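Below is one structure, written out as structure tokens; comments come after it.
Omission of a single protein chain aside, the complex is shown with its protein chains in their original locations.
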Amino acid sequence: MAGCVIGIDIGSASSKGVVFCDQKILGSYVIPSGGNYKLTADKVREELLSRTGLSLRDIVYTVATGYSAKAVTFADDLRTDISCHSKGAFYCFPSARTVVDVGDLHSKVFRIDDKGGQLKFLLSGKCAGGSARVLKVIARVLQLKVEELGALSLKSRKRVDFNTGCAVFAESEAVGRIAEGVAKEDLLAGIHRALAAQLYSLAERVGIKEDFALVGGGARDAGLIKAMEEITNLDIFVPAEPHLTAALGAAIIAEEISNA
Amino acid sequence: MNEKNSDIFSRIESYYSDYGQRAKELKNEGKKIIGYVCSFIPLEIITAAGCVPFRMRGDIHEPITKGNINLETIACPFYRSCFDLSVKGRYDFLDGSIVAHACDSMARTYAVWKYTLDLPYSHFVNLPHTLSKSSMEFFNEELNTFRKSLGGFAGKEISDDDLAEAIGLYNENRDKVKALYELRKPDPPIISGTELTKILTVGASLPVAEANQLFDEVLEELGKRKESPLKKVRRIMIDGACVDNIELVKLIEDLGGNVVIDTLCNGTRDNLPHTDIGGDPVSALADRYLNKINCPRTYRENKEQDLHKDLESRFGDIGFYAREFKADGAILYVYKYCDPFGFEVPARKAYFDSIKLPLLYLEDEYSAGTIGQLKTRIQAFLEMLG
Amino acid sequence: MAEEKKKHKKRRTATEAAASIGPMVKEFISGTLRAKEEGRKVAFTFIVCLYDEILRAMDILPVWTENFAGICGAKRDAERFLERSESLGLSRSLCTYALCGIGFDQWREELGEMPPDAPWGGQVRPDMMLSSGQILCDPRNKWYQASQLYMPDVPVYNIDLPYPLYEDDVEFTDVRDYYVKHIIEELRGLVAFLEKQTGTKMDYDRLSETVDLGERTWNLIWETYDLRRAVPTPMGTGDAMNTMVPMCFMMGTQEAYDFFLGLNKELKEKVARKEGVVEDEKYRLLWGGGLPSWFALSDFNYFNSKGAVFPAETTYRMIESMYQIYMPDTNDPIERLAWRWFGYWVFWHNKARKRPGSHPDVEWLIQYIEDYKIDGIVMHEAFSCRTWHLGLIWQLNQLAKIYKPIPVLVLGKDGKKEKTNRELPSLVLESDIIDITTYSEVDTRNRIDAFIETLESVAKSKVH
Partner (left out) sequence: MTKVVIMGEEIMSSVIGPTGPEQRRLANNVMKEALNRAGLPFKSISYVVATGYGRINVPFADKQITEITCHARGVASFFPDARTIIDIGGQDSKGIKINNGRPIDFVMNDKCAAGSGRFLEIIADTLGIKIEEMGELALQSKNPAVISNICTIFAEQEVVDKLAEGIPLKNLVAGILESLANRVSRMVKRLKIEREVILTGGVAKNAGMVQALSDKLGYPVSVPPEPLLTGAVGATLLGKEIAQKAKERDESPERKERSLKEIEIL
């Protein structure tokens, strides 16, 4: 074996790691980021090694990315999550040209070329209104797990209009709607639609080019994916583990560097 | 309500909610439909060319998505909504569009508009900002350039007689709008603000001759209203740019105020001034559009260095209408990112102050999503008026 | 404006000329205060309004209100003036230069003296204000009228300066005569107004001289900036945001000419020594549009630290030398000015017509990309100025559509590698000219990092 590499993504919500050997994923691991990013980073590496049965010596290169990439003191190199997401999405879908990452604080959109290099990108601004955080907030008021949102939303027959102006006030608006007698699933479908509209609108600012891929934690939400498909009128490509894309991309970059 | 009454109003309702349906029909009959957004487009020239001018609307219920391609979010939200709908194909029946030098949001995005929509015809009408003699001459020339250009597209040389005829039709149209406004003078008014907004909006989507006929029918119908369907409550004026969705007016009326008069682009600003007849038609049009349409985009000089005279010369029409229509309070409604109105807010406030008309100033986006926020503000304002 | 960096992190300039701008700006702000005391006439003015030489010839001292706002921004002391404007009813979504200026003026008028701790002594009360109505910018048409609410005795003269937009069926030559005629009339109207305000007649010989000097300076600037084509480039956009000062605020003066003589010499020496902005020049970028964030000019240094330089920008730039701008044979200085204006704004029309799908604004980018061997484009979308910032995204998109200068290999249908071309990478930064509440350093630098990674990956895939 030529040696393995690690890609590690310390996000504001969750931290993810991927071990990559010979262009293949050998193992992955996800935990909540918590308050101490450094400890979290160490823990991710430890788990990755123990899960893959590798030892530190097998790891030839490590690239870190994400909100708190700097906390990964053992990384050989840092990359922005923009590059990493592009690489990761491209690995999963070589035909992808527009990638939207629905992250915890920001949503981001990238246009990538046929090599997975990004051409253009755009971040949602200084307001968390259009990020996956809204989902977390809503899940809490509805007393659901975020994992449950998607399936429930898909049951909706009568989507309501919802305004996700503010991620925080989305909570009181949601409660108000429920008070008016709106069913949870219809409410969720409305929220997914509103979030999808924001993501779509962000994506149009760089100009959508097919194929269109959705990644990041928010992309685990089937309700959001459906809403995206409806509003864009496109088939949306979602990797099996969309939250891992940036870590995977970091690993790919690590391998490229170590092979060079 | 008798048969015919419901007939004309339901026709208006249908034209309003399926905006552009008549234009689509006309297009199928082989007419050329020319879209525009702003009051500074000389409709008489378009009509004289045998084309149908069509006022493009935004839609406050439609989130702006596709329109973001190519058009920055710092442009006027109303204009962005019009652009968004166009990109989405809502106005696919257009053969051309005309943009005027009204504001930065329009002028600086002319290329975006022209290249993105890629219609068979487009033209930019360059208006001067000042009212000097030289400006008038320049505008005259500019209108002639437009006349030639559109004539080229329509395959028709636009003669002075064509223009005179179109001017006549539009003057007639303005008389009818005036008659509709007269129905707002009684207390309570015979016609609600919501109804009139719909009627005028629909009128701007039809060929002028058809609009004239429609207005006639409406006037006839309203003539039968012996009693006002409205309550006698506070009388509200709206001042601002273009309000082409009924929601704001309806909100005010739902909260217990009657909207009785406006100084809006798609209201008195555009609909009332006449074009002089008898002389050179192009000069008369230049005079109407530049001199008679009182819009903040045109610079009106403070000649005597006197604050009050300046306010009176710039905003005198507001006071005139407020008195004529006995407004109790006014709402200054300005879109975020609108430079022409935005810079005038302090002066307008000062003017409203000087005529002692209580004022609510609202800065808004162009979205149904903000209605909730407006509600408390408007209700509090109505409470303030007592 | 940029020199206020001292107070914060001192920004490193590549040229000595740029470093010398600080005292120069300070001097002309205090100069206007002195002039006012001495009873000289001062006028509020905007850049790019064509009246520079006229004012100089009449000894009227311009007070560049955009410049003063920029200084407040660079000193990170604009917020209180912006807030004051908001309290007058002006929206924060309007041009923040204007908000800063109106807020300051209203405060000064209310107090009857300069507001406390006014940046560099403050902005003087003018004798007159010269607005301009043009396609370029609504605030230029509305700002002084709004200020006049607080100083009704100060007259405003608004000069209409149109230029034709690019059309398919109308050539600029079709409309040139009446455009130029109108501009000439407007300029004559301005002269008459100034004569009335100062009580002295225009000395047309002197005006001819200043216009002459202005044209010579123009050409000198063009030549000087053209030296930046050299690899490595001796001066970047960061510095150009300083050297714009004599270009935009001092046209028609000998000082401006001399300044650029000095810069010209300095750049030639650097080029001869192969001394670049950075030691190891990796990426050459075009500042393709937008005014900078005056409080964050050190972002240019951040680019530099990654080996990226900006040999050219389309902001504050003479597009071409005067020799290339059509000028009929006339000795009338007013006419020369009018023709210069017209020629400037239609300069790229003919070129655009030759390339399908092109547009003058896009053509300008292409010209610079080729002249300056550009690897990527950066634009800044300042949220409060629609004027320079609307249409930038479209320009990038249109450029990408019609112009793909980077040769790359792709895997074709049959599995063979084929050579094609791809577009230049681009980055859009978002913030404001002086409203610091819109800026996030972390975010901005993150974007710059990602863009550098983009440039890296493009460089790798490029076939030579």
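Letters A, B and C name the chains as they come in the text, with residue numbers starting at 1 for each one.
Criterion: a contact is a pair of C-beta atoms (placed from the backbone, for glycine too) under 8 Å apart; a residue touches a chain by one contact, two chains touch by 3 or more.
Predicted, not measured: the structure shown is a model, and the values here were computed from it.
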Completion exercise
Omitted chain touches shown chains A, B, C
Completion exercise
Contacting the left-out chain: of A:D42, A:E171 or A:E229, that is A:E171
Practice task
Among C:E83, C:E113 or C:E370, choose the residue that contacts the chain missing from this document, as touch is defined above.
Solution key: C:E83
Practice task
Considering the whole complex rather than only what is displayed, give the residues of chain B touching the chain that is not shown.
Solution key: 373, 376-377, 379-380, 383-384
Fill in the blank from the handout: Touch rule applied to chain A and the missing chain gives residues 12, 35-37, 68, 105, 126-128, 131, 133, 141, 143, 165-169, 171-172, 175-176, 178-179, 181
Completion exercise
Residues on chain C facing the left-out chain by the touch rule are 83-84, 86-87, 89, 437, 440, 442
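The criterion applied here is as follows: only the chains that are shown with their structure count from here on.
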Handout entry: Chain-level touch network, classified as line, ring, star, complete or other
Key = complete
Problem - Approximate Å spacing (C-alpha centroids) for the pair chain A, chain C - result: 40
Exercise for the section: Report, in whole Å, the distance between the mean C-alpha point of chain B and the mean C-alpha point of chain C. Expected result: 35
Completion exercise
Flagged in chain A as touching 2+ other chains are 205, 207
Completion exercise
Listed in rising order, chain B residues that touch 2 or more other chains are 69-70
Exercise for the section: Report the residues of chain B in contact with chain C in the complex, numbered from low to high. Expected result: 69-72, 74-75, 101, 103-105, 107-112, 115-116, 122-124, 126, 128-130, 132-135, 137-138, 141-142, 145, 149, 152-153, 296-297, 299, 301-302, 305-307, 310, 334, 336-337, 339-340, 342-347, 349-350, 361, 363
Exercise for the section: Show which residues of chain B lie in contact with chain A when the two form their complex. Expected result: 63-70, 369
Problem - Complex contacts: residues of chain C adjacent to chain B - result: 88-91, 93-95, 98, 131, 133-135, 137-139, 141-143, 145-146, 148-149, 152-156, 158-160, 162, 164-170, 174-175, 178-179, 181-182, 185-186, 189, 357, 359, 361, 381, 383-384, 386-387, 389-394, 397-398
